[in-house]
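As you look at this complex, bear in mind that one protein chain is not there, while each of the others sits in place.
And now, chain A:
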Amino acid sequence: MLQIDLWKRVVIWGLVALGIFYALPNAFYSRVEMHNDAVKTIEKQGSTPELEAQAALWPSFLPSGLVNLGLDLRGGAHLLAEVKVADVYAARLEALWPDVRDALRPERDTVGTVRLQPSNPMELRVKISNPEGMARAMEVARGLAQPVVSLTGAGSSDLVVTGAGDEMTITLSEAEQQATDERTVRQSLEIIRRRIDAVGTREPTIQRQGSDRILIQVPGIGSTAELKAIIGTTAQLTFQPVVGRGSDASASAGVGNEVLPAADQEGVYYTLEQAPVVTGEELTDAQPTFDQNGRPAVNFRFNPAGARKFGDYTANNIGSPFAIVLDGEVISAPVIQSHIPGGSGIITGNFTVEESTNLAVLLRAGALPAALNFLEERTIGPELGQDSIDAGKIASIVAGGAVLLFMLLTYGLFGVFANIALVINIAMLFGVLSMIGATLTLPGIAGIVLTVGMAVDANVLIFERIREELRTARGPARAIELGYEKAQSAIVDANLTTIITAIILFVMGSGPVRGFAITLGLGIVTSVFTAIFVTRIMIAMWFHRTRPKTIEV
């Protein structure tokens, strides 16, 4: 009786040892953290004696995974941004107009003259002077359409062309809109990641949420304003032909044109053609530099396609002004002096050195394809986080101590077994959390405390059952055996239902709630394991050594 196979014993103790082994780094948190940071820096930037010394703080043969501390414990900034995916439609349609115009030009005999009509940004409206030619015009416009590149939209075309009277309307097809949204959000995610990485903070979380949202969490940063300064600017760079210059913001621009303010001169407005010649997307490089007068400036270089367009345009428009537009403001509008063939140039403006450096970083990382709308912002100061950790620590210790004492008083020696199992349980929980790199939040700490309270439940069930079985008296060994056996179904049912709620919390919740669900769920798994297997093995070992005639539980 009370026999446990050798292999089972090996597996159980092995798992316990593994859990404790992986939990170990958390006991030396700041030391291991320093080691990890140093190792990462060495990998990136090469080694210095100082970094080597930091890396040597923790032996490399030991695991170095730590439980991440959530924003509410470490302090930092949290942003939930919505990508304004519709922005991209407008830009796409805007860029389409020159193509439509050029395609219809050879058809002048059938469609007559072509004019762009004012419309909402979601569509492109074109008026032809010869309504009889509408069928031909639509045919030509449809010829510009391309198949949609996406899994779901495969086979459909990207443009929808309709005609009524003398007006033709071009919109993006449903499938194309979806494909564009997908691309826009992914691109935004990638660009935000690159920009945050360029600043180099520890463990930022950048995740997609739902169809058009991005969650950004950066620990250790002072405020959401700082974070927004890094990611918030779209850095949408365009080069647009200048139509005119004036001081009236509400000047009528004419169809296909727009009025934009100058960045450095108050009250100066430029009227520009809306369709850009080249955009920032075609940049391959941007570096901070100084112009011939020694003022900070940014040097840029186009890719071959951009360079060709830029070269052609400058060759054809020598003597006319040309605007460099960043995020809706005209940074400068130099007059084209000569044909610029090489595809590189310089942006001057009233920059400080810092601004030119930032602008270069932003341009290099690429422009955000669409603007971001911030739906949720949270800043948590580092002191508040530290306070929460301290309070959580003390509370956990007191809670643990109270439960241990209570168990000891109630169950005596068996209470000691349960208590050892409880301590192992906590260690294993931390081990698993470190292994999967989970994030510990304040509700997560409460989850652990709750686990401590509930972890003893399985043991209480077993011990109470053993007490009952002892009364029917068939010897202590049999009673222990039966106690474990009969308590099993109640333990399984009770914990499975709790796991179900933990899973639902995990799936539905976000942020701190999710952290709570993870600790609660994993806590149940480890506590059932330790309560059933670990206490059993300990009791079996004790029983074999002492062979008691009677036991008291």
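Following the convention adopted for this analysis, a contact is a pair of C-beta atoms (placed from the backbone, for glycine too) under 8 Å apart; a residue touches a chain by one contact, two chains touch by 3 or more; residues count from 1.
Basically, contacts and distances are computed from a predicted model.
Q: Name the absent chain by its UniProt protein name; which of "tRNA 5-methylaminomethyl-2-thiouridine synthase TusC", "Protein-export membrane protein SecF", "ABC-type maltose transport system, permease component" or "Dihydroxyacetone kinase subunit DhaK" is it?
A: Missing chain, per its UniProt entry: "Protein-export membrane protein SecF".
Q: Looking beyond the chains shown, say which of A:388, A:434 or A:535 touches the absent one.
A: A:388
Q: Tell me which residue among A:359, A:442 or A:551 touches the hidden chain in the full complex.
A: With A:359, A:442 or A:551 as choices, the missing chain is touched by A:442.
Q: Consider the whole complex, including the chain that is not shown, and state which of A:14, A:412 or A:437 touches that chain.
A: For the chain that is not drawn, the touching residue is A:412.
Q: In the full complex, which residues of chain A touch the absent chain?
A: So the residues of chain A touching the missing chain come out as 72, 80, 82, 223-225, 228, 373-381, 383-384, 387-388, 391-392, 394-396, 398-400, 402-403, 406-407, 409-412, 442-443, 445-446, 449-450, 452-454, 456-457, 460-461, 464, 467-468, 471, 486, 489-490, 493-498, 500-502, 504-505, 508-513, 516-517, 520, 552.
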